[in-house]
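Have a look at this one.
Note that this complex is displayed minus one protein chain, with the remaining chains in position.
Moving on, here comes chain A:
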Amino acid sequence: MSRKKEILISLTTLIRKEIKRYLRIWVQTLVPPAVTMSLYFVIFGSLIGPRIGTMDGLDYIQFMIPGLIMMSVITNSYANVVSSFYSVKFQKSIEELQVSPMPNWAILIGFVMGGVTRGILIGCIVFCVSLFFYPTFSIVNPMLTVLVLILTSILFSLMGFINAVFADSFDDISIIPTFVLTPLIYLGGVFYSINILPDIWRNISMANPMLYVVNTFREGMLGVSDVSIPFALSMILLFIAILTSACLLLLHKGVGTRQ
């Protein structure tokens, strides 16, 4: 058997294992985002939304849908990889991969694909939930929407991987999502357009990377955005390249995985 085929089989094995992992615990992984987002749609969309009126010329609930989808995609792709990779470290089952002939890049792709598939699946679930509250929703630019969905889940899966590499306890895998990701997402234009902010806060918001992800996705779904799309896509691709290199270097050196 050729080396390429052997690697392909090992990679599909790891991806299958990662997907089975989150599907096996679907009550913990797939249901909560659907429930939480339903509550957001009920409270902020149906109850408070009509009092807010429009945002960037759109119904508030319509404006909110891409943001809430992105919020779910980011948190779930990150959470999937950080918890999965930390678990294999904690249980020492990472040794199953380390003793095998799998190259580091295949191990990285395997874990990232777990996060990407979960992120995309959650994105689809939340979109379906949103249709109950806004049935007339139609996607303006499906290609851009799918592209941003995939790139975002790759980006945050890579971040989750790095978090897991350095994590020494279960506390360490919840610190970044709680104290960094969540505030940045909430302040990244999920619920509002930065055009309604005073100049100083609008300028500060421009330094928030979540703003670019959320707005590029909103451009794909609704055709409105607060940022330059080519710039935002370039930045996402650049960060994916940087984080991929960092992950491969960490795996090569065995940081957090080999003594």
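Quick note on the criterion: a residue touches a chain if its C-beta (ideal position, glycine included) is under 8 Å from a C-beta of that chain, and two chains touch if they have at least 3 such contacts; residues count from 1.
Keep this in mind: contacts and distances are computed from a predicted model.
Of the candidates "ABC transporter ATP-binding protein", "Circularly permuted type 2 ATP-grasp protein", "Indoleacetamide hydrolase" or "Sulfite reductase (NADPH) hemoprotein beta-component", the chain left out of this view carries the UniProt protein name "ABC transporter ATP-binding protein".
Only one residue in the set A:Q28, A:S46, A:Q91 or A:N203 touches the chain that does not appear here, and it is A:Q91. Touching the omitted chain from chain A are residues 1, 3, 5-7, 9-10, 12-14, 16-17, 20, 24, 87-88, 91-93, 95-103, 253-254, 258-259.
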